[in-house]
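Notes follow once the structure below has been shown.
Removed from the display is one protein chain of the complex; every other protein chain stays in position.
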Amino acid sequence: MSISRRQFLGWLGAAGTAGAGAAVGKKAHAAASKRFEGYPDSDGVLFDSTRCIGCRKCEEGCQKVNELPEPDRPFDDLTVLEIKRRTRAGVYTVVNKYDTGENGKGTVFRKIQCNHCLEPACASACFVAAFTKTPTGAVTYDESVCVGCRYCMIACPFEIPTYEYDQPLTPKIEKCTMCYPRITQGLLPGCVEICPVEALSFGKRKDLLREARDRIQKHPKRYVDHIYGEKEMGGTNWLYLSGVEFEKMGMREDLGTTSAPELTHGALSIVPMVVGLWPVLLTGVYAINKRKEKINREEKERAVAEALGKANAEAQAKLSQTMEKAENDKKTEIDTAVKKALEEAAKKESDDKETS
Amino acid sequence: MKISEKGKSVIRWTSCLGLLAVVVIYGMRAEGVTGPWTEPENKRPDMITIDAMKVFGDLERPGVIFLHDRHTEALSSKGQDCSACHLKETDTRGQERLSIKYKRLKDTNRNEVMSIYHNNCIQCHTEVASEGEKSGPLVCGECHQEKPDIVSSGQPMGMDKSLHFRHVKAHENKCEQCHHEYDEKSKTLIYAKGREGTCRYCHMEETQENRISMRNASHISCVDCHLKTKAKELPSGPVNCQGCHDLSAREKIEVVKDIPRMERGQPDIVFVKREQPDPYTDPEFKKEISENLMDQVPFSHVAHENANDTCRVCHHAGMDSCVTCHSLKGSKEGNFVRLETSMHQIDSQMSCLGCHETMKEDKNCSGCHEFMPSGLKTKDPSTCVSCHMKPLAEIPDSVQPLVLAENVTNNEPVENGSVHMSDPLAKMLLESRVPITATYDEEDIPEKVIIKKLSKKYEPTELPHRKIVNTLMKNIQDSKITQYYHQDPGTLCQGCHHNSPVSKKPPSCESCHGAAFEGGYPYKPGLMAAYHNQCMGCHDRMGIEKPATNDCTGCHKEKKK
Amino acid sequence: MSDTTAHVGSPRYSAFNVIAGIILALGLVVTVLRFSGGLSSVTNLDDYNPWGIWIGFDLMVGVALAAGGYVTSAAVYIFGMKKFHSAVRPAVLTGFLGYTLVVIALHYDVGRPWRLPYPFIMQQGTTSLLFEVAACVALYLTVLFLEFSPAALEWLGLERARNWAVKLTLVLTIFGVILSTLHQSSLGALFLIAPSKLHPLWYSPFIPLYFFVSSVIAGLSMVICESSMSYKYFKDKMDDTHMKEKESVTLGFGKAASLVLAGYFVIKVIGIASDNNWSLLATGYGAWYLVELLGFVALPCFLYAVGVREKNITLIKWTAAWTVLGIVVNRLNVSWIAFNYHLPSSERYFPHIAEIVISIFLVTVGILIFRYIVTRMPILYEDPDYPQH
Partner (left out) sequence: MKTRIIRSTDQMEKTMEIHTLHDFFSHTKGIIYILIIAILIGMTVFWKFLTGGDED
């Protein structure tokens, strides 16, 4: 049985998949180009501030479908629009009023909620991966693994996630889910469904972009030529149209277009490099120092040995000298003694001769 | 105390490092530390920045913020006039006038001009201060301010029809007193009858060669003349800054309503001219381009004269006809803007379409027009014929087309009181149109429309349909342009009954608008949003404050339970 | 705890003990409040300001100041600077305690502290820099524990275990340096994700590098501070070697700190240049940035240099303290003062008194444990039974 080349390549691919699969269990399909456009058919919402009338119905719809606590002030009390509000625990969305002072476009309203980024900063920041970018476009949150570190709140450029600060032991993050449970059943998000003027349009993000561009082109004077969320922070599934500069509606226009994963990727990719190279460097330095020490030690030993040898030799020499001297001394002594004895003997002999 | 050798070295090193630090920090500062600048609250129309020294190169210090009116007032309270600061000079016509420069006639050299300002300003300020009165600054930085706490609110001034008429009257039709042109041969300013234009055609933003800037020209001529007139104790125009440059002061200038047309040989009704010879009829050119050109546009010059304040509105660079610069193929003089583009550019106030588009923003129009896409591209091509009119089927033999082209392009002076010419064909075309002054008959307009489908929460809504139609009609009844462009009694209905052919019985809203985002399709509003947007949007644009947009019960009666 | 100190020279009711007691009592009260009423009852944290001084000071500063452990052990065991050997154990102990307290502080700050191991056992958020920090801190804490264990084992008299632990020294030191490099820098890199919230003068793509280099400075300065404090309060516990080497440690570390500060200054200036932030220096935040850069980087760099040249131990010690303060300023700037600079002042964060109490409480606990260990285990002296060389 012969193996065709295609089969062989197929096996290679399968082996590769298995290898990677064993590690994480996902197939990196588009890895080579590293360009990701987001889920192609993800849903989104287009908010058209030129249509918004500030009725707070969306807040009401949100509260109802998400079974959130009753608001501090009823939804038909429009005086709350005078205060600048933000999302908070139990409030996924708010509408704020802005006086722009522009002719004919004086008062505008803006709805605030999670923008459902294409590359969510919260998901990128979460160290237990509690946030998921679902194929529907909605960014969902899993309470069951959340540690409560609130790094997602630091990371979110739109300042959306909120935290139950009053919960001592079971606090969780809260944010708009784009009504994930509803949209997966084919229903509209609560806010979109209730909006009486369709300031919120629901549809596929790509359709919404087309619709937004169409509106801008048809009414160039009504809109500023910018779709907020098309590119901001890598793009969001919630898009915005406005008749005034977005800055005037409290939306930051200085966020840039770099997505959160791109922002952190550089720092993260250095990690394995440090792990790979630091041991080499450090053990290298260690080895060099050790070698230096060893050389030092050996030199020292040699020096000691030399010094010792020299000292020994000197001592030897001294010893032999002393010995010699001692011998000589002894010899001299003996000689002297012998001489003396001989002399004495001779003298005694002569003395004896004289007396006899 | 004796400094040790060690101490000395430390001092040496400290000073070296210190010096380095100073150099580095200075270098950083020099890199350009310009913090964010917010516009000061304090606004004045008479704020001038004295930067006359610019002619000698870069300024050493920021320009001086000078409040002209404040100085004029202060001087006049002391019995002094303009001559306190401005010297007399002789103009090209040998007449005396005040120089617009301060205490000098010429910018001689840097030091001299600088000392003229420094000596005179400071001297006067000192004198005033020594008399114990409030005086201007004496310290450098108070005049030379990097970030002035005051900002100019001055608006550019121009002459409109009414003002021109009043000047014509005051000068007894002596156009030459203002209008002039430069004669190359005699190197003098001469008056050319029939070639009068607006000042701005020659006097540009900045002084060029022998043409002074518009700013200088207007201040030399207007203010000087006003001053002289005032000296003769005759009624005169403003002589201070705010009189012309302050919006609220300007509103007080008398406006004459019924003004006779200016006499410059301009036509009444003509076709929008194409260049001669017409490249499209040029046999060479014909080969390239189809013979089927758009029908020519009959244009009522007189109607547009009446509707606009100045000639400049359309004639932005010269009194010649548009085609002089904007040829069919585009030319360098016209910045390569073709005739077609020049007429259809939606974002330009000088083009037909751009100006007409702006007119739709009128309260009476925008209620409907707000919802209609603007711009040529998205427009129904059938609307082209409202300007590019089909030639009449029958033209009487007696009517000969007028060859106007030569008359205007060769700039022949037209005698005073001449008859304004018209192209008989163009005139016939325009006159063939029937102005629409009414919509359908009362009985054809439903009096009330009951909308039941919107909500379970509220009672059905009664839409006072006929009342709305009548109000809309009443609003536009006197507008000529509306009558011209609303070409059918049913055109008005299209404001709400859009995207369907004109008809006495247009299709109901439900025939197009259903549930919101049906099938995930976001391009068309659902029925509820369609109603709400149309009603609220129109009310909002037309300035109808009641019912408020977020007051549900203003339109929907609460359902009784 | 106080009875154990009684026999080492300080009286049971010394001023220090009384104050420490009060702080501990207050800390315990706040602890109870925190775990019964939630963060809102004891902190000023809100949705705009999710991180307060428990992260900014306890975590950021704590980790930076605990860098002495890896700096010293690397100097001695890898770079072969044997003459600083006596500084290793105190530094490692300081580091170990520092990290322990950081982890304790986190228990206060996070919502569900028992879930802290979740990133490792439940779901790995591998794209998060916080995951990296968490992993490294957890591992490094283990490393520090092992590095510190010989002292404890000597004290307990477990010779075999002690000898086994000593054998690991080199591996542990290298691991320590790797892990420290990673998490010290990653603490800075945590803010990379929020370019719109951190003031551009402090936000920089180099912020991980800044944090790493400044952690070396912090480590060196902390060792100097800690050794001078030990000398002052635990003189009687020091043996001759420590006394003898103390001065050379101060001089050597001072020299190193001066050099690293110079490098730090340079890369900070390059950071301004690469983002073209010069114009921002003229603003209010710019002035504060210059205070940090000139007052807490350039100045100590110079003072260290003078101190080392003149062998002025007192100057070096005070400079070390000043430098440590500079690190505190830097970490607080990044995590608090320059963070959320875009918000109106009404939305800005200022710590609640209870937050400060917990921070002081934890520092006090650290000092007490340090005292407890130093007065018992062979930290400032060599155990005569276990000579190092």
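Points worth noting:
The first chain written gets the first letter, and so on, giving A, B and C; residue counts start at 1 in each chain.
Everything below uses one rule, namely that a contact is a pair of C-beta atoms (placed from the backbone, for glycine too) under 8 Å apart; a residue touches a chain by one contact, two chains touch by 3 or more.
Being a predicted model, the structure only gives us computed values, none of them experimental.
Shown chains touched by the hidden one, complex as a whole: A, C. Contact with the undisplayed chain is limited, among C:I19, C:V32, C:V171 or C:A273, to C:V171. Where subunit A meets the missing chain, the touching residues are 14, 20, 23-24, 26-31, 34, 36-40, 118-120, 123-124, 129, 133, 135, 234, 259-262, 265, 268, 271-272, 275-276, 279, 283, 287.
The chain not shown here touches subunit C at positions 124-127, 135, 171, 175, 178.
One rule holds for everything that comes next: only the chains that are shown with their structure count from here on.
Taken chain by chain, the contacts link every pair, so each chain touches all the others. Contact tally for A-C versus A-B: the pair with more C-beta pairs in contact is A-C. Closest to the middle of the protein, by Cα centroid, lies chain A.
Taking each chain's centre as the mean of its C-alpha atoms, subunit B lies 65 Å from subunit C. The mean-CA centres of subunit A and subunit C are about 20 angstrom from one another, to the nearest whole unit. Those residues of subunit C whose C-beta lies close enough to touch subunit B in the complex are 269, 272, 278-279, 281-283, 294, 298, 302, 305-306, 309-310. Across the complex, subunit C is touched by residues 6, 9-10, 13-14, 17, 21, 24, 28-29, 31-36 of subunit B. Subunit A contributes residues 43, 46, 51, 53-55, 78, 104, 188, 192-193, 195-198, 201-204, 207-208, 210-211, 214, 217-222 to its touches with subunit B in the complex.
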